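A single protein chain has been removed from this complex, and every other one stays in its place.
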Amino acid sequence: MSPSLNEYLNQFEGHQKVIATVTEVLGFDATGLMTFIVFFTGAFVVVNVMALVGGLGTYAERKISADIQLRQGPNRVGPYGLLQFLADGVKMIMKEDIFPAQADKTLFNLAPLLALIGVFATLAVVPFSSGLTLANLNVGVFYLIGVSSLVGVAVFLGGYSANSKWSMLGGMRGASQIISYEVPVTISILTIVLISGGMSFGSFVGGQGGFPHEWYIFHNPFTFIGFFVFFVGMLAETNRAPFDLPEAESELVSGYHTEYTGMRFGLFALAEYIEVFVLCGVAAAAFLGGYRVPFNLGDGVVFVEKLGLPPIIGKNIGQVLQLGAFLTKTLFLYYVVIWVRWTFPRIRVDQVMTICWKYLTPLALFNLVGVTIWVFAFDGHSIWDVLGHMLSSGSGGGHH
Amino acid sequence: MISLSSYLFISFTLFIAGIAVMIARKNIIAMMLGIELILNSAALNFAAYSRFVNNNLEGHLMSLFIIVIAAAEAAVGLAIVIRFFQIKETIHIDDAAQLQS
Amino acid sequence: MFENTLFFLSATLTIVGAAGVVFSKNLMHACVLLLGSLFGIAGLYATIGADFLAASQLVIYAGGVVILMLFAVMLTGGSADSSNKFGIEKIPGMGSTKTYVIAGFSVLVISFTILKLMANFMKSYKAGELPAFSSTVEEIGTLLVTDHVLAFEISSILLLGALVGAAVIARPRKG
Partner (left out) sequence: MTAYTLDVYMPVIILMSLAVGLVLVSVFFAQILRPFKPSSLKEQAYECGEDPVGTAWSNFNVRFYVVSLIFIVFDVEGALMFPVAAIFRKFVAIGEGAVLVGSLLVFISVLVFGIIYCWSKGDLDWVRSFQLSDEQVNQLKGIEEKA
């Protein structure tokens, strides 16, 4: 249904020929080596694109906030200030690296690394398109939940290791907020698992269609609520405003990365921006149809059969369309995340916990029960199928 | 090559490490780290036997329940540690010599 | 080829982490090393085709238990506790060379005895052709609601008990 990158490439004759040639030249079976090369190239490209997305994320954040506040935003470095993030990166590398004297130096170094490992490892299962999924694990979304919880540990350790009171408070707040909001997020995803009947992103996206009424968000009323529960939980899990209490400037100076300078701070920020992108991608794949394109244009069969293009070109046009659909949905959600940040005021720390435990979690549990009964009662059909069936049988009854 | 004994060796190492932590440490939280290691070694054994000997998933299920029980154990155990600290201001195991506070 | 890489990476991480838990002086470092060890075990689960188990290990341990441990360390005064030393010398008889010599000797004797006793079993155990990996999620789910449905439901009761009990114990007292 949704093969990994390697399986996708293996269906083309050209790739097989390359493997055969390499095997001949090297004198041993090169399948494993080629698999490694394919995956390494894919991972390298994905990581670089993600770093670019992280960088452009900071730019977009400043530009959009400027737009909302009727300012100009960055406009000096490059056209429209587009290269601002490069200037920021150079600045971060050139900054002096300061270790607080009282800090736990091992953990101080380890915390950004853990955050980055956790975020990069989630990239493996993000379904960019049906061919460009690095690893279509059977336990995809569960694996993603597990690995991304490393970020919580990293936030805690980052706050702990600096031995500064602001950092410590921010770290404790951050860790407890991240783990709290993992509960509604997990339960919301559980409802999607119930409907799609699988835990891999392949089955998530495969169960949806290109048109909005085939998306899981409009599958039934419960998933519609579930999407918003997921989105709010996602904002809190990535420490985005209005849930950015772990780094609240007005109370905690800069939260868990108060004592971080230079590149280490940059790595934390990079991890945060990539995590926002990844979770937006998860929301797009689980609720908004992921990479599905209307009329099944995505699998490229139409281009091959109607336009007479060779399969390799037709299929890749389909892939590009799928990638475009996925990126459109994800970047739209990314825009909404930034928009929310500059629209809502930050909430208080007790409100954070109240929203999570007294509103979102009961709502998510209610959704879970509702979806369970819905799938049981209507055999997994969406509300449109059910309504259509009722209308047709109703009108059919009228005729008789 | 990778066989059952490789996994048994790792699991054995984990078990010994857990026992060593439990014997040698006087800090209750450190001892609980040792308990986690021991439980994990048992879970790893179940899963490894289920792959190499039985070829069914009962072992996986057993490991899953071990993980569940380990989580419950950690929750209750650490709650007791915290309560103990609130009363005695220490988490040294030798100070836990009385039954009532 | 990659199987071996994955296995050796995970095994190294597991054993180094476990050894670190034993030998590290700092409680916080011990917790982080335990996290590494648990990650390694998740990798080992992956090498024996237990994909769901590996993911649960990540979710429950990396996300849950380790954070719980880190919080508990913070709530009991941080890692500045001097009682966390590797105090094997305090146990009677430990720390002297004689003990280690006798221990090594007895380990040899016991392992030879066990090997002799187990020899027949080992001979009869044939490492046959192992089945290919397949997704364990569906089978585990089926087992959970058919053969082991009682364990499934009782584990929820167990967790409820753990939640209530731990909340009662840890709840801050008034006044």
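Order as written gives the chain letters A, B and C; numbering starts at 1 within each chain.
Please note the rule applied: contacts are C-beta pairs under 8 Å (C-beta built on N, C-alpha and C of every residue); 3 or more make two chains touch, one makes a residue touch a chain.
All of these numbers come straight from a predicted model, not from anything done at the bench.
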Interface partners of the hidden chain - shown chains only, full complex considered: A, B, C
Touch residues of subunit A, complete complex, unshown partner: 4-6, 32, 35-36, 39-40, 42-44, 46-47, 92-103, 112-113, 116-117, 119-121, 123-124, 134-138, 142, 160, 162-168, 172, 176, 179-180, 182-183, 186-187, 190, 193-199, 253, 258-259, 262-264, 266-267, 349-350, 352-354, 357-358, 361-362, 365, 368-369, 372-373, 375-376, 379-380
Contacts of subunit B with the absent chain, listed as residue ranges: 64, 67-68, 71-72, 74-75, 78-79, 82, 86
Interface with the undisplayed chain - residues on subunit C: 2-3, 5-6, 9, 46-47, 52, 56, 59-60, 63-65, 67-68, 71-72, 74-80, 132-135, 137-138, 140-142, 144-145, 149, 152-153, 155-157, 159-160, 162-164, 166-167, 170-172, 174-175
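Here is the rule we use: only the chains that are shown with their structure count from here on.
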Whole-Å separation of chain centres (CA-atom averages), subunit A against subunit B: 34
Multi-chain contact sites of subunit B, meaning residues that touch two or more partners: none
Overlap residues in subunit A, where contacts from two or more other chains coincide: none
Complex interface listing, subunit A residues touching subunit C: 32, 35-36, 104, 106-107, 110, 137-139, 142-143, 145-147, 149-150, 152-153, 156-157, 160, 172, 175-176, 179, 182, 198-199
Subunit C residues touching subunit A - in the complex, by the definition given at the top: 1-2, 26, 28-29, 32, 35, 42, 51-52, 54-59, 62-64, 66-67, 70-71, 74, 135-137
Sites on subunit B touched by subunit C in the complex: 2-4, 6-7, 10, 13-14, 17-18, 20-21, 23-27, 29-30, 32-34, 36-37, 40, 43-44, 47-48, 50-53, 55, 57-58, 60-61, 63-65, 67-76, 78-83, 85-86, 90-92
